[in-house]
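Here's a structure for you.
Every protein chain except one is present and positioned as in the full complex.
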Amino acid sequence: MVVRALFSPPVLISLVVLLLAATLPLYVSGYVLGLLTIAYYFGVFSMAWDLLFGFANEVNFGPSFLIGLGAYTAGILDSLYQPPIALCIAAGVLASMIGGLVLALPALRVRGPYFGLTTLVAVLMLQNFVVVAAGLTGGEIGLTIPDVISINDKVNYWIALGFMGVSGAILYGLTRSPVGLILQASGQDPVQAGALGFNVTKHKLAAFLVSAFFSGLAGALMAFYLGAASVGTFIDVTVGVQVIIGAVLGGRRTILGAVLGAVFLVALGESLRPLGDLATFIVSAVALVVVLFFPAGLLGMVKGVREAT
Amino acid sequence: MQFWQILIDGFAISSLYALGATGFTLIFGVTGVLNLSHGAIMVAAAVAAWAASGEWGAGSYVAALFGVLVALVLALATYYLIVRRLQLSRAVREEEKEIFILTATLLWGIMIQEAIAYLFTNNAKTVLPIVDGVVRILGVRTPANEIFTAVVCWATIGILWLFVNKTLAGKAVLAASMNPRGVTLVGIELKTVYVGVWAIYGVLAGVAGILLGMFLGVSSYSAGPLTASAFSIVVLGGLGSVSGSLIAAYVVGYLETLTAYLVSPAYRSIPALLLLVAVMYVRPRGLLGRR
Partner (left out) sequence: MPPGQVMRREDKAFREDRLTPQQTAPRIAALLSALGAGVAACALAFGSPALAEDKAPLKIGVIAEAQAVVGSSIPQAAQIAADEINAAGGVDGRKIELVTYDNHSSSAESVRAFQRAVNEDHVNAVIGSYLSEAVLALEPWSGRLKTLLITPGAGSDLISENIAKDYDHLKYTFHAYLTSTAIASFVCDSAKDMLVDQLKMKTAVVMIEDAAWTTPYNTKLLECLPKIGLQVLDDIRFSPDTTDFTPIFNKIEGKKPDVIITGISHVGPQPTVQWKSQEVPIPMFGTANQATNSTFWKDTNGAAEGVIYLAASGPGVAVTPKTLPFVDAFTKKYGNTPSYAGYTAYDEVYMIAEAVKRAGSLDSDKLVDAMEKTDYVSTIGRIQFLPKGDPHVHALKTGKGFITGLALQWQDGKQVNMWPPDLAAGKLAFPSFVKIAGAK
C-alpha cells in the first residue's frame, strides 16, 4: 500500500514541484528566496498541524506552543552556552516533544471545546513565561541568537526546501501507511475503531508526538535562520492561527495542501508589507473569507472532499 | 492597613473580571459559541469612548454610551456575519463547525484589533472617568472610580439576573440554553432568542470594556490578554455556568492582587495560570461546569 502510494499522482506532482523549486535560486532574487524560506518552515508547521487535525481529528489551537518551545529552547541554549547548533536544535526538538506529551495528557481526556481551550491555554502560559522571565528570554520584544546556520540566502533556501520535502514525505507517508489509516479511523469513529481492537489513545498520543517533533524541529531551524526569536514570530496566537489557516486554506486532510496554503499566506503577508499597518488586517480578512466561504480549501476543492460518515 | 488595601483593590479588579467573564459565559451557555473576539470588542468599546471624549469633545457620559453602542454593533455583527453564516453553512461538517467558529471569531478579533491600531495607534488609552477624586475607606485612600466600577459591575450583573429569572424573555433565554429544541416546540423563535442574547452580550462587553478603560486603560494590545483572561476564568468556573464564572472571577482577582502585593507585581498572573493548569488536569469541567 505504501509503495502504491509512492507513485500516486499527488506524490509525483509534488516531486516535480519540488524539483522546480530547487532551481529557483538560479534566477530569483535573494528577497524572494528569504520569503520562501520562511514559507517552507510555515509549510512544515501547517503539515504537522494537519496530521493532528486531519487525521487524529484533534484540533490543536496552539501549534505555536510546540513551535515556540522548539525555537526558544534552541535559541536560549545557544545564547547562554553557544554549544554546536545541532545540539541546540536537538534540545529544541526534545523540549517540543516533552511539551507535546504534557499537552496531550490532559487534552486527550477531554472532548470538544475543552480540547481547543487546553491547547490555547498552553500557548498563553508559554507566552506569559517568556514575558515574565524576560532576563532569560528577551521578553516581549525578543531574543538575540548569536549563531545562524548560514548567511547565504541560497543555502538557507535549500536547507528549508530540503527539510520541507523530507518532512512532507514522512508525514504524507505516515498518513497513507497502516498507522495512518488507523489514525484516520479512530479520528472519525473512535468507538468503532476501539471495538476493532485498536488502542485509540495510544495512536493519538503518537500523532501528538510526531506533530510536536516536526513543529519543534521546524521552529528551531527557523530561529537559527533568523538569528532572533520573539513572541510575535513564534508563540503568539496569531502565529498559531496562521498555521491553522494555512492548512485549512490548502485543504485539510491532505498534508500536501498545507504547504500551498502556507506559501500563499506568507506571500500575501509580505506583498502587503508596504501597506504597513493594514497588512495584518487584510491577511486576517482574507483568511476569514476563506474560512467562511471556502472551508474546503484549494486542494480540497480540486480533489473532492472525502465524504463524511 | 495593607489588608484593607488588598481587600478593596482585589474587589474592584474581581468585579471587572466578573463582568467580562459573565458575557463570555452567557454566549457560550446559550449559543454554544466561544467568542474569541471578546477582548477586541471590549477594547473597541473603550477606545470608541476615549475617541468620543478626547478627539470629538463629548462629555464622559455620552462617550460611555457611545462606547457601549459600538460594542453592541460589533457583537451583532459577529453574530450575523460570522456565527450565523457558519452555523448555516452546508460546506462544513457538523463536528467541525465549532472549530471553524472558534477560528473565525479569532480572526475577526484580530481584524478589530488591527483596525484599532491602524486608526488610533497601539498606545494605551484611558477613558475619561465618569467619577473623579479619591475617597477614604477604613483609612485606605481609594480612587472613587474604583468604587464606581465595582458598583456598576454588580448593578449590571444584578439586572441580568433579574432579567433571566424574572422576565419571560429572560426565561426563554434560560430555556434555550438548556434545550433549544424544546424552546422551538413551545413556539419561540430561536433566532430571536439568539439575537437578543448577542445584543445583551454586546452591552455587557461594552460596559466591561469602558469600565476597564477608565480604571486601568486599554490599548490594541490588550485584546488578546483580555480574551484569554475571560476564558481562563470561565473555564475555571465551568463553561456555561454564570455563577461559576462569578466565583472564579473573584478567586482569580484576589489571587492576582495578593500576589502583586505580597510577592511582586511582576508575577501577578502566574498563580492564576497555575490554577488553570491544575484544573485542566484534575477537573476539566471546572467548578460548576455542566458539559
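Quick notes
In order of appearance the chains are A and B, and numbering begins at 1 in each one.
The rule we apply is simple: a residue touches a chain if its C-beta (ideal position, glycine included) is under 8 Å from a C-beta of that chain, and two chains touch if they have at least 3 such contacts.
This structure is a prediction, so every number in the text was calculated from the model and none was measured.
One chain is not depicted; across the entire complex it touches A, B.
Set against the missing chain, the residues A:Leu15, A:Leu87 or A:Ala134 yield one that touches it, A:Ala134. The hidden chain makes contact, of the residues A:Val28, A:Leu181, A:Ala206 or A:Ala285, with A:Val28.
Contact with the undisplayed chain is limited, among A:Ala229, A:Leu249, A:Leu265 or A:Leu288, to A:Ala229.
Contact with the omitted chain, checked across B:Ala46, B:Ile82, B:Ala104 or B:Ala117, is made by B:Ala117. Interface residues of subunit A with the unshown chain, by the touch rule above, are 9, 13, 17, 24, 27-32, 34-35, 38, 112, 131-132, 134-135, 138-144, 146, 148, 151, 153, 226-234, 260, 267, 271, 273, 276-277, 279-280, 296, 298-299, 301-308. Where subunit B meets the missing chain, the touching residues are 2, 5, 9, 13, 29-32, 54, 87, 90-91, 93-94, 97-98, 117-118, 121-126, 128-129, 133-134, 141-143, 145, 176-181, 184, 190, 194, 216-217, 219-222, 225, 257, 260-261, 265-266, 268.
Please note the rule applied: only the chains that are shown with their structure count from here on.
Inter-chain centre distance (subunit A to subunit B, centres taken as mean C-alpha positions): 32 Å. Of all residues in subunit B, those touching subunit A in their complex are 28, 34, 82, 85-86, 89, 91-93, 96, 98-100, 102-104, 106-108, 110-111, 114-115, 117-118, 224, 228, 231-232, 235, 239, 266-267, 269-270, 273, 276-277, 280-281, 284, 291. Of all residues in subunit A, those touching subunit B in their complex are 59, 61, 105-106, 109-110, 112-114, 116-118, 120-121, 124-125, 128, 132, 236-238, 241, 244-245, 248, 277-278, 280-281, 284-285, 287-288, 291-292, 294-296, 308.
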